[in-house]
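What follows is a structure written as structure tokens; I'll ask about it next.
Left out: one protein chain. Kept in place: all the others.
Here is subunit A:
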Amino acid sequence: MKRHFRVWRGDAGGGDLRDFEVEVNEGEVVLDIIHRLQATQAPDLACRWNCKAGKCGSCSMEINGKPRLGCMTRMSTFAENELITITPIRTFPVIRDLVTDVSFNYEKARETPAFAPPSGVAPGDYRMQQVDVERSQEFRKCIECFLCQNTCHVIRDHDENKPAFSGPRSFIRAAELDMHPLDSRSDRKEYAQASQGLGYCNITKCCTEVCPEHIQITDNAIIPMKERVVDRRYDPLVWLGRKILRRDQLETRPAPSSVAAPPSSARLPASAAVGPDGHMDIAELTAPLQGGPSPFGDDLTFPIAPEELLYNHPDKGNKP
């Protein structure tokens, strides 16, 4: 049976959709059709492919606008008379026809610090439990088809974000190393946040949706990393604590008495009540007072009497 296909042909200088009538047989996939096109009508039609079994991630393309692997898109999934349009993946510069320049992904991979083997463990002495390796194994299923990178709106049609954003493929690599039982670096999350642009992701889950390996990119890699980064960097209480005291003071209690008195009659601000470990209780349940600990200290009651407030009006000639 002949069917109607539209395939984008062209190069960096431009191109357009060309119409083809191609024979389609039962049980075929889109890549079979591309091959038939090459063999019969367009011998120089450029298209990457290798294994034709969904294991190498080479034949990424957009089929009717959806990022797909050509070898894993069965013709039987289309309606009988559906027009099938095949275009190159859009986030990366076109080289020719369906082939794009995906070097962005390799550059980002090269910037991600490699696995750091544990020191003092000889080859052959690595011991890990299955349950522990499974978390990273999920991400190592990645076949690097870059469909997640292609669909991610942070860089799709936004080349300006590419320098700062490494994309979902890099995030699962960071998560994989973070969860590797024997990786000896402990800054994977911080790296993802500071250098890979994890913060740009607003969890629309498009990457998870297009992943041919069904890796739960968003739920199992990005969100846990974001949570833990937030846990350390953006916890409001920790943040406030950091504003009031320098980190070293927070960690070596008791500190307030060593703070020099301000030039005022006002009382010293007491630091938050912290436990023996130098950290505040996060959970309300374990705090002595209902409503959680006050970041200003439990010995301060509001409203504060006006005469105890430290306030110097800038216009009154009170410059220190």
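Just so we're on the same page, contacts are C-beta pairs under 8 Å (C-beta built on N, C-alpha and C of every residue); 3 or more make two chains touch, one makes a residue touch a chain; residues count from 1.
Basically, contacts and distances are computed from a predicted model.
Among the names given as "Succinate dehydrogenase", "Peptide/nickel transport system permease protein", "ABC-type polar-amino-acid transporter" or "Cytochrome ubiquinol oxidase subunit I", UniProt records the absent chain under the name "Succinate dehydrogenase".
Considering A:D11, A:E82, A:D159 or A:D187, the position touching the chain not shown turns out to be A:D11 (whole complex). If you put the missing chain back, the residues of subunit A touching it would be 11, 25-29, 32, 38-40, 43-58, 71-72, 74, 76, 95-97, 99, 101-102, 106, 109-110, 113-115, 117, 123-124, 126-130, 133, 136-137, 140-144, 177, 180, 183, 212-214.
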